[in-house]
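For reference, the structure is listed below as structure tokens.
With one protein chain held back, the other chains of the complex are shown just where they sit.
Entry: chain A
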Amino acid sequence: MYTDKVMDHFMNPRNVGEIEKPSGVGEVGNPTCGDIMRIYIDVEDDIIKDVKFKTFGCGAAIATSSICTELVIGKSIDEALKLTNEAVAEALDGLPPQKMHCSNLAADALHKAIADYKAKREDSKE
């Protein structure tokens, strides 16, 4: 059912864990099936230096979380904001149709983490 790439990211997920003092944190729950993902980002000069995640979800949810971290490390936050769930799914050589909704989890959590980072930055400016 899953591609080799999905299985690789599922069995050997990259960047699992937490960041001690993150620049931003994003957490989303999947309204379709009830799964949860939390993403931590470390940002320096608007460049994403590090990303870590924790996911409670199916194989596709874990694999999309993992590849999402790989796709955005080293990117600017503006570039990272352009990441879509389709792009995440594509990077895994596709997902089964009933699993497309799982890929929303990673992109949404990332966008939330970036929003959190921006809000914190505004706060510290004040």
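We take it that a contact is a pair of C-beta atoms (placed from the backbone, for glycine too) under 8 Å apart; a residue touches a chain by one contact, two chains touch by 3 or more; residues count from 1.
We adopt the following convention: contacts and distances are computed from a predicted model.
UniProt lists the omitted chain of the complex under the protein name "Cysteine desulfurase IscS" (options: "Cysteine desulfurase IscS", "Cbb3-type cytochrome c oxidase subunit I", "Xylose transport system permease protein XylH" or "ABC transporter ATP-binding protein").
Residues touching the missing chain, restricted to chain A, are 7, 10-11, 13, 16, 18, 27, 29, 32-38, 54-59, 61-62, 98, 101-102 (touch as defined at the top).
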